[in-house]
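Only a single protein chain was left out; the remaining protein chains are all shown in position.
Take a look at chain A:
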Amino acid sequence: MADRPVAIAEKRLMDVKLGELGTWIGGRDFTPNGLIASLRKGHDRYYNKYINVKKGGIGGVAMLLVGYVALSYMWEYDHIKHDRWRKYH
């Protein structure tokens, strides 16, 4: 596909080649405005794909809940470590 040349930093993550990853990360916008904009865009993409539809399924909300459960497990891991059954794995 011979598209017109796009700057590396503006490509989508899936189109970035492995060698360009460093340049890509360096070119992203890390100002507070940029961070908030990226959060907003991520939210919009998820919302428009799974929730803002005529007949949504359980997936939209369920994935959010599962993500929350996993995240909270990770945050509590240092505390849960003490319930391990064996000392050496």
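Here are a few things to note about the model shown:
The working rule: a contact is a pair of C-beta atoms (placed from the backbone, for glycine too) under 8 Å apart; a residue touches a chain by one contact, two chains touch by 3 or more; residues count from 1.
Keep this in mind: contacts and distances are computed from a predicted model.
Taking the options "ATP synthase subunit b", "Eukaryotic translation initiation factor 3 subunit H", "AP-1 complex subunit gamma" or "fructose-bisphosphate aldolase" in turn, only "ATP synthase subunit b" matches the UniProt protein name of the chain that is not displayed. Listed here are the chain A residues that touch the chain not shown: 40, 43-44, 47-63, 66, 69, 73, 80-81, 83-86, 89.
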